[in-house]
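Taken from a larger complex, these chains appear in their original positions, while the remainder are omitted.
Chains: A and B, in written order; residue numbering restarts at 1 for each.
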Amino acid sequence: MATVRLLTDEEAARDPRVAAVFADIRATRNTDFINNFWRALATQPELLESTWARLRQVMAPGALDPLTKELIYIAVSVTNGCSYCAHSHTAAARAKGLTEAQEAEFLAVLGMAAQTNQLVTALQVPVDPEFQVQT
Amino acid sequence: MATVRLLTDEEAARDPRVAAVFADIRATRNTDFINNFWRALATQPELLESTWARLRQVMAPGALDPLTKELIYIAVSVTNGCSYCAHSHTAAARAKGLTEAQEAEFLAVLGMAAQTNQLVTALQVPVDPEFQVQT
């Protein structure tokens, strides 16, 4: 299922903007594999370009290591209920070295956060003054 | 605002289960400060006990360091729109050493994930077979 077509490599090659992004994805990731998100987004070349440019920058190693960034990405994706995103970023986290022990703790934190978020919202707990930044 | 009362230390002292949890929070965190979440949850002693016991276990150092766990916690909390949780866990992350540079990258990942989750859902991208675990 999809609400747009997924571009094949042949179709991607016909639009120079799409072709350039696909080439850069392949070079950056050092693999020929282009996953479906980019093939779907390729129906909108401007959005493809701006999304890939930003993603490459945001996910690059920096003050946070790439695996930590993937875990944060999965946390957002799971909470948003995005099935595709959960699949793709879990695969990415494993490719970046996620161990079994880390995955176990990660899942435990995900579940705990969802639970206490729900309780806080049910109880409508007021923010402690100690947690507020002076503005 | 709140949908339940927040227990004062005097009130907490009257219920041995609540008193024990409050004492353990203070000992574990090495501070006298008990934040409002626990004071609200204290109206339900069984829930207070089980939540604190699980939280202490889940957030302890392990295969993932405490700061990484806080970042995952914030990611879930922000995506769930939990204002109290965003405040309390951001404060906790800073107390655990979150640097300015890390916070900048963390926010960038949070925003990027929300954006691509939304695009994936709008496009209804099918999961690549490469991302699926054989079951």
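By definition in this document, contacts are C-beta pairs under 8 Å (C-beta built on N, C-alpha and C of every residue); 3 or more make two chains touch, one makes a residue touch a chain.
Not measured: the values here are computed from a predicted model.
S.K.: So 2 chains are in place, but how many copies does the full assembly in this file really have?
M.R.: 6
Simple rule for what comes next: only the chains that are shown with their structure count from here on.
S.K.: Compute the distance, rounded to whole Å, between the mean C-alpha positions of subunit A and subunit B.
M.R.: 21
S.K.: Would you tell me which residues of subunit B are touching subunit A in their complex?
M.R.: 1-4, 6, 33, 35-37, 40-41, 47, 51, 54-55, 58-59, 62-64, 68-69, 71-73, 75-80, 82-85, 87-88, 90-91, 99, 101-102, 104-106, 108-110, 112-117, 119-128, 130-132
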